[in-house]
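Shown here: the complex without one of its protein chains, the others still in place.
Read from first to last, the chains carry the letters A, B and C; within each, the first residue is number 1.
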Amino acid sequence: MNELLNNILFLPEQASTFAERVDNLHYFVVSVTMLSSLAVGTAAVFFFFRYRKRKPNQTTEYVVPSVKTEFLFVSLPLFFFLTWFVIGFRDFVFVSTPPKDAMDVYVMGKQWMWKFSYPEGPNGVNVLHVPANRPVRLLITSRDVLHSFFVPAFRIKMDAVPGRYTQTWFEATKPGTYQILCTEYCGLSHSKMLGEVVVLSPEEWDAWVKEQRKGALQNRQDALADLSLEPHPARMAEQGQKVAAEVGCFKCHTVNGEPHIGPTFLGMYGRTETLDTGRDIRVDEAWITQSMMDPGAHLVAGYPNVMPTFQGKLTGPQTAAIVEYIKTLRTPDIRTGASQGPTYEPIQ
Amino acid sequence: MQSSPATAGAAGVPYRPQVAAHFASLEVQNHAARLGMWLFLATEILLFAGLFVIYANYRFLFPEAFALASRELNLNFGTFNTLLLITSSFTAAMAVHYAKEAQNKKVVGMFVLTILMALGFLVVKYFEYEHKFHEHQLPGPYYAFPGLTLPGASAYFTIYFLSTGLHAFHVIIGMIVLGWVTLKAMRNEFSHHNYTAVELGSMYWHLVDLVWIFLFPMLYLI
Amino acid sequence: MSPSSSIAAEPGAVPAPDEHHEHHPSYLVDGTTVKSWLLTLDHKRIGVMYLIWVLLFFLIGGIYALVVRLELLTPGPTLIDAMTYNRAFTMHGVVMIFLFMIPAIPGAFGNFMLPLMLGAKDVAFPRLNLLSLYLLLTGAVIAIWGMINGGMDTGWTFYTPYSTHTTTTVAPILFGAFIIGFSSIATGLNFIVTTHTMRAPGITWWKMPLFVWAMYATACIQVLATPVLGLVLLLVVGEHIFHFGIFDPAQGGDPVLFQHLFWFYSHPAVYIMVLPAFGVMSEVVAAFSRKNIFGYRAVAFSSLGIAFVGFFAWGHHMFVSGQSTFNAGVFAVLTMLVGVFTAIKVFNWVGTVYKGAVDFKTPFAYFCGFLYFTVFGGMTGVAFATASLDVPWHDTYFVVAHFHFIMVGATIMAFMAAIHYWFPKMFGKMYHEGWGLVSAALIILGFNATFIPQFLLGNAGMPRRYYEYPERFETLNVASTAGASLLAFGFLISAIYLTYALVYGRRAASNPWRSRGYEWMTESPPPTHNFVGPQPTYSEEPHFYVEPKKAEVPDAV
Partner (left out) sequence: MSAMANESFKEDREMRQEHHSGPGKYVAIWIALMVLTVVTVVTGRMHFETGALALALVIASVKGALVALYFMHLAEHQGASRIVFVTSMLFVVLMLLFTLFDIGTRFRPALPSSSTPQEWPVSTPGQSGRYGGGLQAPGTNPK
């Protein structure tokens, strides 16, 4: 019966405890709706034929409803609506209050990917691993704009609001892979902001966590992320940001527009800078690369010549990634420093 | 826009008001004009209500920052402006009183006083603003006042500038409306039969006063 | 402001006294210069101009809709790139909501019919009325200019912080919407004052036609809600330009507060769109089943009830936005009340047919479609309000299908029914009944074919505003696009035969439906000041078919 209704309604499979509750209410609401609409529709169609016009300028009786009828019109829908509300709100409270023993996963949405971190590691991009039959609380935030974390198979959804955490929780009932979708419009690649939840059996989960915390699977994790649906330049920028954090660029360069020891990365690409020689240059890939390799060569006026060279410290791809990253800081629609949320550092 | 409900009803032929063709009588026409004005004032109240809601929410979230930031405002200026605006509201009410008695000269006098006080209000506001600019107590990202760095302080000044700015804009509109009614009074137009324009203009002015009566404690006295 | 002052001395609107007292020209031919139309103060001409403009905006919005649907034909990129797609669905929403749905029925039919139904010569403030049309057009011009010069990609909800940081042209479009808000306020204000002060003798509050009640309730919402939208739009424009940080989380702002303020307008706005539709349908069902409205007071009260409770249901748009659980409960219950009020209306409409004399003409066909869309759209709305069902459905295609059913479906049905029902009243011509029924059937079928797959897509979990989608959603999307083309075809047919009827249609009788609505108590099309000779007396309630009084209903058939 469940299976059949699920198919008729095109519902995805039920893979969480909440999904079963929601679907039960769904079936209840749909059946009452269909039956009552059928009743109203039948009555209407019957009236259309029974009381069709038989002669032009026909007169009719003056009919007004009795108080009893009007009472029925009010009380019947009110009864069903309030019943649904009671059931629905009970379930809503259920999904808004995570159980005390839930395990926490931090979820961060950013344009256009999902990042997951567990309090004691590891981190993941676009793939969330959770154990089956165990409540998982998601603490959701965003780095830039609103996103919304949606797993159809779990029937859960919660907006990711920059600068703060929202929460939801689920308890997956069977191992498998389920799709994550972003349901709050978040810009150009909104429809590409996909991810997946991998539900593992308890044994697999323990093994996975152990392996992750050793760091042995980090590479595989990266490879997985590479295969994700995320567009290539964004991926490079993402790596560039990681690398920049690792080698310490942010000790001297801010990304929020404020000058620090060095000029800010925000809006650097494409900007016209006055050098200490008095010459104006337009910042491009070549200049950024050269500044990393030979910082003293073309110094921006007003900044001390204190930057060490990164020649030999950065590989070619890493340099390119940092350049890509700085390029993403060019437009005002990249929000930096907006979020008061967690700063995710890569697991070493 | 603001004056339209007032003018639409009163087809402005001097001295003797005329009933527009679609109204049953002058009384109905005046009633319509007044009701229209009330509805318009209701929209103004709801407009400011949006700002009040924003204020209430952020004050709830940042009580200390708001309390400290409000002490950065000049209470003397604020009190003076409140008294000024209340008095101007009083003179506007008196103008209606004189209009009913067809004392057009006194109507002119009262409205000129009102407009002068409105001007005074704006001048005081200008000095307040100038001081804020000087201290960098400015909205959002422009806020750079070293004396108060609690989170929420910049939000306070954002709301301060938005609400007083919107209010000052209404003061200016009110001055224009009252100026226009004053011109009509100079032409000796008003009498017991025809004072709707005076009444509606002064109602608008009272609304400006009403909004300030709430803005003043919210911004200056918490 | 300028049109209102410049027309102060314009005599064209008030016709010179006519020699032939018995032969007053209809409003359509009383003054044929362009100026006599553009600067008219006649509510009927303003209504007709509104009709022309909203139809144009409907066409623009419809083209955007077709572009969106075509793009979604295949899972990957089909026709346009992602940016264009994002702009297209935003523009579809903005144009359809602010330029079509909100002004359509109040602007066109409210303006035309309200004074006629009240036995008045005009609305209370004719100049304000004209001003509201030109404010609408000013706002439209600014917004459309913005659309051409870049467009906006935020979705019509303008959620911060995306809307304050996107590089697309947010400012002119929001500013355009802000001006359109003034137009909406002006219309609403005018209607409230007209209803209060202009009722002819005999038309007491409980004898007003239900269309007037619906317009009155709508006008209350317009007056009370629109200023808040105006403020919010200004704040977003300000944020976008100056980055005040009022809704910016980086500066302690709260994006959820933006949603509260936005929906404080935009949820009641749904009733601005649908209440006039309820009003039109109350008239149509009474006229074509030749019966008094069953439970007149219940229907009138429920309009006011929807207007009031509808204001305090806005939080059901925010169940998964981070709003508190407590608030979700409060808003869920209040939303249920809206459902109850709507149910009262539905039952009473069906009850009206009971013991009636149904004349199955085109408007009545649209009434059937309307009933269907209202029941299913309303019931899915109630399902949303259970809070827990909203969690999986929120921002999926289920929402899209739901509001297209209740808000668009019901309103379009009413709009089409109103055009057909009042076509002879407004233009004195008759359209082809057969084609009318064919296109009604096509439109209703097309609507279902478009949006029933979208309900299922939503159940399956396809989020809205997706440029590309997983392949498992393809079949249903193709079905939906096919339905959309059927829908477009249906509208095309109506456009053709209605235009034909306008030019070559046979002259309609003064009251071809033999309707006993108040608006039919004058000639069709009405003379400039609505009545010639003595004012009609309104001794009976509208749609009183108990005993025909031929003397009062001029009927030339």
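Everything below uses one rule, namely that a residue touches a chain if its C-beta (ideal position, glycine included) is under 8 Å from a C-beta of that chain, and two chains touch if they have at least 3 such contacts.
What you see is a predicted model, and the numbers here were worked out from it, not measured in a lab.
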| item | value |
| --- | --- |
| Chains on display which the left-out chain touches in the complete complex | A, B, C |
| Candidate in contact with the missing chain, chosen from A:Gly88, A:Gly124, A:Gly163 or A:Pro263 | A:Gly163 |
| Listed residues C:Gly252, C:Gly356, C:Gly517 or C:Pro542, member touching the removed chain | C:Gly252 |
| Sole residue of A:Val209, A:Cys252, A:Leu275 or A:Met293 that reaches the chain not shown, by the stated touch rule | A:Val209 |
| Option from C:Ala82, C:Leu130 or C:Leu224 whose C-beta touches the chain left out | C:Leu224 |
| Given C:Val29, C:Ile241, C:Val330 or C:Leu492, the one touching the chain that is not displayed | C:Val330 |
| Absent-chain contact - pick from C:Thr160, C:Thr197 or C:Ser494 | C:Thr197 |
| Residues from chain A at the interface with the omitted partner, ascending | 96, 98, 100-104, 106, 117-120, 137, 139, 141, 161, 163-167, 209, 340-345 |
| Chain B residues touching the omitted chain (full complex) | 19, 21-25, 27-28, 31, 34-35, 38-39, 41-42, 45-46, 49, 52-53, 56-57, 60-62, 75, 79, 82-83, 86-87, 89-90, 92-94, 96-97, 100, 151-152, 199, 202-203, 206-207, 209-210, 213-214, 216-218, 220-222 |
| Residue ranges of chain C at the interface with the undisplayed chain | 120-121, 196-204, 220, 224, 228, 249, 252-254, 256-257, 260-261, 264, 311-312, 315, 322-327, 330-331, 529, 535 |
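Operating definition for what follows: only the chains that are shown with their structure count from here on.
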| item | value |
| --- | --- |
| Chain whose Cα centroid lies nearest the overall Cα centroid | C |
| Residues of chain C defined as touching chain B within the complex | 1, 4, 8, 14, 115, 120-128, 131, 182, 185-186, 188-190, 192-193, 196-198, 223-228, 230-232, 235, 238, 242-246, 248, 251-254, 257, 260-261, 264, 529 |
| Of all residues in chain B, those that touch chain C in their complex | 1, 4-5, 7-9, 12, 20-23, 28, 31-32, 35-36, 39-40, 42-44, 46-47, 49-51, 53-54, 57-58, 61-62, 139-141, 151-152, 154-155, 158-159, 162 |
| List of chain A residues in touch with chain C within their complex | 9-12, 18, 21-22, 25-26, 29-30, 33, 36-37, 40-41, 43-44, 47-48, 51-54, 56-65, 69-70, 73-74, 76-78, 81-82, 84-85, 87-97, 144-146, 148, 150, 152-153, 155-159, 161-164, 166, 168, 179, 181-192, 194, 331-333, 335, 337-340 |
